[in-house]
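A protein chain is absent from this complex, but the other protein chains hold their places.
Showing subunit A:
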Amino acid sequence: MLNKDVKIINVGIADIQGGQSPSMIRTTLGSCIGVVFYSPDKKVGAMAHIMLAKDPSGKDSSKNPHKYAETALPELVKRMTELGCNKGEYFARLFGGASMFKGMNSSFLQNIGDLNVSVAKEFLDKEKITLLVEDVGGHEGRTISLYLDDGRILLKKGGFEKYLYKVR
């Protein structure tokens, strides 16, 4: 149950938000990915809503770094540092990256989701940030809510919802 003192922080498209207990951070994803960092000891976390793996034009990412995984993920790490968390204190979870409409003849739209997921995983690997849980791919949109009091995530997808409690 959502306590009325809990502040809801919405993460828009191409946006990064962070917060601390008892707030809740929420976003809705299609082909975009939601990368979630949470520190169970400090009860702080941050979420990035990323649209594309890389900037196709090469010109937009300096203006809109949160759109692209290659620029947004370092920003997400920075946000955790600002919230007082060093690497090793927080863990990652990954959502979204649904693949677009069936029978599509646009390879761009078709592959956005998969590319997003693989670039995010490469980054986590390289930065040695443990990926604890993922729910990616498929044709479903997802709404994820991160409760900062204990780090659980409420995942809503295709008419169903469930809590994911693994935080370390």
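Just so we're on the same page, contacts are C-beta pairs under 8 Å (C-beta built on N, C-alpha and C of every residue); 3 or more make two chains touch, one makes a residue touch a chain; residues count from 1.
By definition in this document, contacts and distances are computed from a predicted model.
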"Protocatechuate 3,4-dioxygenase subunit beta", "Amidohydrolase", "HD family phosphohydrolase" or "Pyruvate dehydrogenase E1 component subunit alpha" - which is the UniProt name of the missing chain: "HD family phosphohydrolase"
From A:Ile16, A:Ala69, A:Cys85 or A:Ala98, residue that would touch the chain that is not displayed: A:Ala98
Residue among A:Ile16, A:Val35 or A:Met51 that touches the chain left out of view: A:Met51
Interface with the unshown chain - residue positions in subunit A: 12-15, 27-32, 49, 51-52, 56, 60, 64, 67, 96, 98-109, 112, 138-141, 143, 156-160
